Every structure is written in structure tokens, then in C-alpha cells.
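Here's a structure for you.
A single protein chain has been omitted from the complex, and every remaining protein chain is retained in its original position.
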Amino acid sequence: MTAPPNDAPNDAPYDGPYDGETKMTAAGTATSSELLSVVASRELAGRRTVFAGIGLPTLAASLAHLTVAPRLEIVYESGVCGAHPSQLPETIADAVLITGAEAVLSMATLFGSVLQGGHIDVGFLGAAQIDRHGNLNSSVIGDWDRPKVRLPGSGGAMEVMANSGEVFVVMRRHDPRSFMAELDFCTSPGPDRALADGITPRGAGVTRVITDLGILARSGAGEELRLVAVHPGVTVDRVRAATGWDLQVADEVATVEPPTAAELRLLREDVDPGRVYLR
Amino acid sequence: MTAPPNDAPNDAPYDGPYDGETKMTAAGTATSSELLSVVASRELAGRRTVFAGIGLPTLAASLAHLTVAPRLEIVYESGVCGAHPSQLPETIADAVLITGAEAVLSMATLFGSVLQGGHIDVGFLGAAQIDRHGNLNSSVIGDWDRPKVRLPGSGGAMEVMANSGEVFVVMRRHDPRSFMAELDFCTSPGPDRALADGITPRGAGVTRVITDLGILARSGAGEELRLVAVHPGVTVDRVRAATGWDLQVADEVATVEPPTAAELRLLREDVDPGRVYLR
Amino acid sequence: MTMKDAIASFVHDGDTVSLEGFTHLIPTAAGHEIIRQGRRNLTVVRMTADIVVDQLLAGGCVTKLVSSFVGNSSAGSLGELRRRIESAEPEPLEFEEYSHYGMICRYLAGAQRLPFHPLRSYAGSDLPSVNPGIRKVTSPYPGPDGATEEIYVVPPVNPDVTIVHAQRADRSGNTQVWGLTGVQAEAVYAAKKAVVVVEEIVEDEVVRSDPNRTVIPSHAVHAVVACPRGAHPSFAQGYYDRDNAFYRSWSHISKDPARLRDWMAEWVYGTRDHAEYVAKQGEEFWAELAVGEAMSLPVNYGRRL
Partner (left out) sequence: MTMKDAIASFVHDGDTVSLEGFTHLIPTAAGHEIIRQGRRNLTVVRMTADIVVDQLLAGGCVTKLVSSFVGNSSAGSLGELRRRIESAEPEPLEFEEYSHYGMICRYLAGAQRLPFHPLRSYAGSDLPSVNPGIRKVTSPYPGPDGATEEIYVVPPVNPDVTIVHAQRADRSGNTQVWGLTGVQAEAVYAAKKAVVVVEEIVEDEVVRSDPNRTVIPSHAVHAVVACPRGAHPSFAQGYYDRDNAFYRSWSHISKDPARLRDWMAEWVYGTRDHAEYVAKQGEEFWAELAVGEAMSLPVNYGRRL
């Protein structure tokens, strides 16, 4: 397991079962899940391999496969490569992902040869907290020794961060409890922290953060996340207020193009017709 | 490949195809191959796992399985465990070893988890040269840089030596060119050389050397090989003269019991009826 | 061997016990039998500490956990684990935390009897500051830029016993797994003893018809236990599906200590063995998790003519 995105119950203090909210967003008739999936899918244009957990990352990757990245291969943390599921999977280890797949790898091969071997272009991660350099916390709220809330921990998140060419983070709720100046604990460090530890990083770390307010971006070590786009109707000031540090803003902040009818149709009819994740 | 026993063509200067000699030995009607196989098989009494190349080690292990070590499992350097060949294999990678086997392991698992993991009780090795501590040379005659004869090298021999509980060596020709005070090159070091290199050895190194003259033995680090048994009709002096160092001799030198009729029958009728190795 | 005998023989108070299976083939039935037999002071080693670990904690069996993920899959929380860690209730839990590849490398080092295994994780993470087992080594080779290169390493783990679940084995322990194979082979080779629990024990000929399918050879196995449906609520590829409803319900069950106690009383202490647990679920329940056929195409191993 990598840490689930910050909507998952384990990311308490937001505890309790997922509420299945379907509130409308500024993007019009798309739900929040649809919006985030569509925006994330566009960012995968031309990418070859993506390491993704179940949920929004799978939706985004599947949609990208049908639109902007026809050669995209999803590698699952369970070891499945080239899945051709008969039905939409419910977990990263769903049996339907395995039957009919092109390959199933052992954990040692997956994490050693595929991930650490540098075969992943884009890794998807979630977190409870993120800082200005894209460092992530999925371990604890409070002190590690006696936490207020014990979160799942790294799982493979640290490896995804250290070894993917770049990392996309999807955060459902852009607010100061998640976008923090100082993390309670750094589980998955970006390249700046690796360099400070005396070790040359492999990948760029987090390059895209896709939230319910817009898109933050950075290109690698030495850079802070910058607001590059907002959803229609969202102001830059609103994003600044929702961010726990003094957020850098691009000279030209774009407005995210709302999901097109074609994208929504593919997502709803082909990718997730049972609305397993499109809650 | 581990280095073949010292009768193989690669162990030049004894070059050229194997001559298929079947000269009678002091043991009566048994050939040299039969004698060495039977004697080696007896030494496997009660052992559980043996790492063996094709040839005499396979014959010895197969005979032991039928006599003194019914639970013996042969692990082949090619990765085959629990072979049930329909015919006698001609190489360690013979296809008949694989069809019907219990398991086939990758090289990484075989050498890493099985051998280095400490699962082998007895490893069989051959060599061109052996010294008084059971260190082996299967690399070169002469200098490594510009050898008189280039031999095959370690293959897995170094790993068999370093990681097996103990090692048996079968040497067809007991003579001073093979039993040397100083090796031209140490390919596979016993525990004394490992200790001198500052590393604690895992196994006992060579504990038995079975030759056409008798049996040398030692029990581990700090000990030299000692003559513990001779074949009928072989004198201690003859063994001393055939050994390139001042050979230690046990207080009581036993006489090897010649192969019994039952052992020879099993070897000839059940283990190698086609006389593939019983040359 | 029966599960009862296997646990009695191979799991002792104070042991380090590895239970592996990455979402697939989780050895739940073995965990329940450890609870029934009242083992104490165990160190449990498991990459994904999920429901079976929460149950072992609730059974009072565990004083220390070594893991890289503590959560109920993506379906929710582990109530007992969080109480133990967040508020030391009913007692503290010693927790040694790694990342997934850190755990895998610990098993790899354990299986190979190496003093350490290097990996490209941990650089800049706070984890080494709370886990002194995670250390650095200087490479004796120059890095890509010609400078000295440092890398993190983890120590080997060598459990007293590793328990895994598999689809099938022969009587001597040659174990075949398909679908997700996880880290089971490495965890078995790392251990001093290994217990393999299987859906079915098959004839030698079945295993020998496909030796590449054998993930764990008999020389590494000390006991084979037949225990159908012993991986519930996880799944066994080709045998039964994952019980997603139970995963979702575990957050609620485990959140309330009283409800958790009742669940344990009914389903673990209240069943003599896994056969009774299976029978108690009822046939309709298992029919819901049944799977259809999708057979592999055979390959030819060849026969000398």
C-alpha cells in the first residue's frame, strides 16, 4: 500500500468512512472526483509508465490511456503490469487485475528492478500533509512517538518519491491543515531534502499537485511549488488563503479548462461505468 | 558451471578429450569411477541437501539416496531442485532434469537464498590443484595474467566453498601436480584463508577428499587434511609420495571397504544403467 | 499437519513471527490459531499490518510490530492498532517502522544471510531519525560525478518462523503460488522455520507438471497445513474472491473496543478451528465469493524421445 489520497479514512483526523460527497464544483456539472481525474489525466500526456494506486490515479491513468497517452502502461503496487481487467478493480490487488494481465511481478522485482531501476515515469501519491517543496507526510499527525493520529505510514510512497521520474499528488481538499509550512513528519522527501542528507536524488520529486482549487507545479530540486492554474471561479487569493505558507504564484495563472463532454463521457461510460470511484 | 573434477579436459595440462579409462583398481572388480562414487556416497550418510554437478557427484548422491541417505535432495547449479529425470542427465542443465522436477529456481534465488542462505549441507567440488587446507585452484596453471593454462575459473565453486556446511572433493588422480604445497592461484578458499582476510567463514570448507588412493579428511578451520583411509593394497608411503606436501596421517589409517556387490548392482542397474558416467 | 499442531510446534511465546502475503493470500487462519492458543510477547513482522495484525493485537499476542504500512488496506483504520500506538491502550506497542522496499530488503538480506542490504530510499526522510536500524554506508566506488557516494542500508530480518498462505503444495512442501506472489519466498528463506498453509495439498504429479510454478521449494518448508479458505477476508486467486464488505466493516468493528471484543469472542475464541469458522459463515456466504474459471494455457516441458 502506498498512502491513500487525503480523502481516505486513514488520513484522520478526517476519520470515518468516506462520505461519498458529490458536490458540484466550479467546473460545472462535473463532480469533484471527475474534475480531479480529468485534470490529472491531461497531465499524463505522452507519458509511458505510471505507478498508481486504486482510486483517482487509476481513473486518471485509464482516461489518459484513452485520450492523451495511448501507450501508457499502469504498473500497480501489487506487482501487476499491463492489466486488462474484465471489471473495474476495487483495490490495487483486485483479482480482476491479475486475470488476463501481461505480467505479475514479485515485490522484490517490482520495487527493485522496476521502481528503483528507474522504469517509472510518473508516480501518483497522496498524503495527509504536503509542504512547499512537495515533501509528504503520510505517517502521523503530531509526534511519531505518541501521535495524535497514526496514519498508515510510507508503504511504498517513499520509494515512489525517490525513484519515479516525477510525482503527481492529488489532494481533494486544499486547506491549511494539509498544505503546511512545516510537516509534522516527513515520510516521503523530495530531492531538496535528499540533497541536504548528502544523497543525490534520482527524480524531480513532486511536479504537479492537483487540488479542488487548482494546480500547483514545480520542475525539480531547488524550486517551490507555484500556483499555475485555478479552476473556473477560484481566485488566486482563495488559494493563497487555503495554503499554509506564502504560496508562490506564476506570472500568468491559467484557468483550468473544464472537463469536456468527451472526457466526461469516456470517464463515465468507459472508465468507470459502475461509478466505483466516481463518487 | 562449477569447475569440473580434475579429470575434465579443461583441467589441462591434462588436455584432450577424456580417455574413458576403466582400469581396475585395488578394490577388485570396480572401475575407478565406480570406486570413487561408492566411497563418496557413503560419506553422505544422513545428509539432507547436496549441491552437485553432473558426473561422479551425481552418481554418488543418487547412490546415497538409495542407500545411506534416503531423504537426500540434490540441488543442481542450474537451479533444479528435486529432479525426477526420466533418463540419466548428461549435463547439469539437461532438459530431462527439468521436466518432472519439484522446483526450478532463478540463479539469484539459487545462489542467494539457497546457497548463501545456508541451505546446503554438502557441496561437491573438483579442482586442478588442492593444498593442505583444502583451498582449491580451478582458475589457472601458472600466472593469472599470462597463464600456462587457462582453466574455467570459479563458476559457482567459490560460493559452494564459502556457503556449504562442508565440501567434498573428488580427485581422480592423486599426484603431486594436483596435491600442491602452494597453489598457483587460490580460486576457492577454505575457512583459514577467509579468517586471514578478516572475514568469519560460514562452513567448514573441505572435509573429505576422495581420491584413487584413499580418503583425506579434516573437520574445519585450523586443521590440515589428514590421510584417514587407503584403498586395499595402497600403502601410506605411496600416498605420501603422491602428495606435494608433508602429509599428516591419522594414528589409525583405515582400509576402505571395497564396494559391496549390492552397491555396485544399484550403481550399475539403477543409477547409471546406460553407463553415461561409469566410464 | 493440523493448524493446531503447526502453531503449537512452531510459534512460541516471545518469538519473532513473520506473516506475509501482500493483499493476496494473507494467512488469517494461522493468525486466528495463534490467538486461540494465547501466544504472548510476539514480535510480528509484516509489510502491510492490516486486519490480521489488528486481531493479533486485540488478542494480546503482540508486544512489538515491524511493518511498513499500518492500515486496513484502503478501506479504513485499524482500531486496536491506533489505540495501542496513539494512547497506549490497553498497553503500549513497540513499533519499528520501515518503508515497503525497506522491508523487502530486510527479507532479502535475511534470506541471503547478508549483514545489510542497500536501497535508494530514506534520503531526507524523518524515518531514520525514529528508527536507528536504518543506517548509511559509503560506497567503495566513486559515484556518477566521481565523488564519494553514500547510501542507506537496512539490517536483515531472520524471523523464528515465517507463515505464508498459498494455493497448493505437495506433501513434502513444494509450494505453488500464482497471481500476486508478493514477498513470500524471501520471507520463508529469511526464517529459521517456515509453515506453509495451503488451500489444498495436491498429488506430487500436479506440482511436478509445472516446476516453474513452485515459488517455495520443500527444503525451505518445515510444515504444510491444509486449510481451505484460510486467507479470508483476503483472496486466493482462482479459489475465492476478496471479501471487500468485511474489509469495510473492520473499521467500525475495531473502532469500538466492546464491539471488537464481541467479534473476537464470536469468530476467533468461539470457533474451535478454521473449519468451524468457515462453516459458521455458511454456504451462501461462500457462494458470494466464488469465482469462475479462467484457465492458464498449458506449456510443453518436453520429453526426450
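Here the chain labels run A, B and C in written order, and each chain numbers its own residues starting at 1.
Just so it is clear, contacts are C-beta pairs under 8 Å (C-beta built on N, C-alpha and C of every residue); 3 or more make two chains touch, one makes a residue touch a chain.
Since this is a predicted model, take the numbers as computed values, not measurements.
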- Displayed partners of the chain not shown (whole complex): A, B, C
- Task: Check each of C:118, C:257 or C:270 against the chain that is not shown and name the one that touches it.
- Result: C:118
- In the full complex, which residues of chain C touch the absent chain? 112-120, 135-141, 143, 149, 151, 153, 155, 167, 176, 178-179, 181, 206, 209-210, 212-213, 237-239, 241, 290-305
- Item | Chain not shown, touching residues in chain B | 1, 4, 8-10, 12, 15, 17, 53-55, 77-80, 90-95, 98-100, 104, 106-108, 111-112, 115-116, 135, 139, 144-159, 162-163, 185-190, 192-202
- Residues belonging to chain A that touch the chain removed from view: 48-49, 73, 75, 80-82, 84, 86-87, 95-96, 98-105, 109, 112-114, 116-119, 202
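Simple rule for what comes next: only the chains that are shown with their structure count from here on.
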- Please indicate which chain is farthest from chain C, where distance is taken between mean Cα coordinates of the chains. B
- Item | Among all chain pairs, the one with the most C-beta contacts | A-C
- Item | Central chain of the complex, centres being mean CA coordinates | C
- Please work out the Cα centroid separation of chain A and chain B, and write it as a whole number of Å. 58
- Item | Separation of chain A from chain C, taking each centre as the mean of its C-alpha atoms, in whole Å | 27
- Item | Separation of mean Cα positions, chain C and chain B [Å, integer] | 40
- Message: Where in chain A do residues touch two or more of the other chains?
- Response: none
- Query: Going by the touch rule set out above, which residues of chain C reach two or more other chains?
  - Reply: 108, 185-186
